[in-house]
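Provided herewith is a single structure, encoded as structure tokens, for subsequent inquiry.
A single protein chain has been omitted; all remaining protein chains appear in their positions.
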Amino acid sequence: MVEPSAASAEGEPEHLLELQGLSARYGSLVAIREVEMTVDAGEVVTLLGANGAGKSTTLGAIVGLVTKCGGKVRFEGRDISRLSTEAVVASGITLVPEGRRIFANLSVEDNLRLGGATLPAGEYAAARDEVVDLFPLVGNRSRTLAGLLSGGEQQQVAIARALMSRPKLLLLDEPSLGLAPVIVAAVFELIAQLKSRGITMLLVEQNVERAMEIADRAYVLSTGHITMAGDQLSVAEIEDTYLGLTSSRSGDDA
Amino acid sequence: MANDAGATSAATPGRQLGPWWLRSLGGSAGLMVVLLVIAVAVNAAGSPTDLRVATTFFIYLVVALGLQTFTGYSGIISFAHVGFMALGGYASALLTTPALIKQTSIPDAPHWLMSAELNFWVAGAIAVVLVMLIAFVIGIPLVRLNGAPAAVATIGVLVIVNTILSNSDSITRGAQAFYGIPAKTTIFVAAAVAAGAVLVARLFRDSDSGLGLRSSRLDVLGSEASGVNVDRVRLLAWTLSAGIAAAGGVLFAHYLTTLLPSVFMYNLTLTILTMIIIGGPTASGAVVGAMIVSVATEFLRRAEDTFSAPGLSTVVLGIFILVTMIVRPSGLLGRWEIDTWLRGRWRQVRRVQSGTTTGGGGS
Partner (left out) sequence: MREVIQQVVNGLSVGSIYALVALGVAIVFSILNLVNFAHGEFITAAGYTMFYLAAGDVPWVLIFPSAIIAGALVAAILERVAFRPLRGAAIATQLLASFAVSFAIENALQLSVGARPKAIDYPSWTQTTLHLGSIDIQWLDITTFVTTMAVLALIMWYLRHTTTGLAMRAAADDFATTRLMGIPANRVVVVAFLISGALAGLAAIFYFGNSPVVSPTSGFDPLLKGFIAAVIGGLGSLPGAVFGGFLLGGLEVAMDATLPAGLTGSIDAFIFALLIIALLFRPSGIFGVKTAFSRV
């Protein structure tokens, strides 16, 4: 499954992203507790769990939008736990937030420009060509106000915008949320396409079946900590945790 | 009542037997007693300065409680309430000032106004009702506004009130001082009205409308979806709060015996706003805030005189607000009334004393 492009040859660190005992809270409410997780270069890892299990909080904590109260985030072997959001993004992690959050009052083109804001001046044109190649829509409708696009189209803009910064790791927060079933299928096709291009992804989803189809490995969060992990998890088992039927089980690690 | 086995969470300190208004009465009683005790003590043992500071505190407290009833509970900043205070003060002044004085001060006023020499309490009541009527009418468009536009529009109310008062030469003497108002505001009158205002502010806060208003502060659409008619509860609070502020204005007029329109502008607005911000958005918060600001202002005023540095108190007051907001954005008391907070603590203490967990009633 792992793409040949992945960096494992030289003495580079084993994992691209590693969460070590990561905890975060909102006020006195602990949202995630001692989350341990790794993502390797070239992998697609999915993070599953019921509503409120702490999936989005985990992503928020990685990019520094949610305040951490314990543990570490290591990226390419470097501790990035204390970096500001903008510094995390500059180091190569980009988050496609839940609900897309495109800049509705700006044109599609301007959304892309902001996505590529951290690129060196010379790389912008090439990055844009790549993204347009992947998403013909953003090329065709570059002058349209992004807010006028449909939900599925907005999701494309959101992912395209994130790819503009040429991230080493793409975090996707529930990309299928609130979309019609046909569009959901299209979005997952797109994610598969990204995977075939060797883009490393951490995918947060509620749609267990689809996510498991596409991911190399899965983690399951319930009430703030990892209860299952591995590459052989069954959909039924995972969904049981949503109802609180299973207690924790350590899966066969990849 | 003493058995608190069911209340495992400190988040529900208000859980108690009896209807809400009985609890509000009980909760306000403590504060009201404190106010009256202050009045008695200062009257018996205080210097003239103490008497002045305490009386001024009670008067400003009434206005602060008025502002609290709208701004504190709804989260919408109002600059209008000092305007309502002014209207209340002028209305009562016009109705009570002896005809002899009015014949020289405002010779062009209509005859009925000239001859009016009402009793202080009657005139005060009329003034309050009048201001509530005016506020009700102005409130109809205003309560539909949120956030910043609402704040700017209420500045408008203040400016309009000020313009009218300063230009009605034949009735209010315009920008000149209106004098000869009977001195009726003793420390006991002021304390009694303040105690009444505490009660009204507290009762409204705990009523269904008050609860609806406070929920709209957090989420307008959410509370409307839960059946709160936000416009209606805001209008109710706005009108009621204007009445309380007007009562403060009446006290003010009959304490100073002289009124100037320019007194009721931004400086006084800032002072009153500081009181409710420092204390926090509850009736108790207004009392604590008014107390701190009144005492601090007095000390600062003396410092101003000593160093002959007029404006010093405002500089310090401004910095005071800023620091409070940075350190404690929800005021010294946060969202708690003193009595509910004490009850919550008391429960915690009891829980600790009677072993680690008494509660089988929790989850």
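Letters A and B mark the chains in the order given here, with residues in each chain numbered from 1 onward.
Going forward, a residue touches a chain if its C-beta (ideal position, glycine included) is under 8 Å from a C-beta of that chain, and two chains touch if they have at least 3 such contacts.
In this text, all values refer to a predicted model and were calculated from it rather than measured experimentally.
Undergrad: For a quick check of understanding: of B:101, B:114 or B:155, which residue touches the chain that isn't displayed?
TA: B:155
Undergrad: Taking the entire complex into account, which one of B:43, B:207, B:314 or B:348 touches the absent chain?
TA: In the full complex, the listed residue that touches the missing chain is B:314.
Undergrad: One chain isn't shown here. Among A:23, A:165, A:227 or A:241, which residue touches it?
TA: A:165
Undergrad: Touching the hidden chain in the full complex, which residues of subunit A are there? Just list them.
TA: Here the touching residues of subunit A are 63, 65, 84-86, 89-90, 94-95, 97, 101, 103-106, 110, 113-115, 117-118, 145, 161, 165.
Undergrad: Pick out the residues on subunit B that sit against the missing chain.
TA: These residues touch the chain not displayed: 71, 75-77, 138, 140-142, 144-149, 151-153, 155-157, 159-160, 162-164, 167, 266-267, 270, 273-274, 277, 309-312, 314-322, 325-326, 329.
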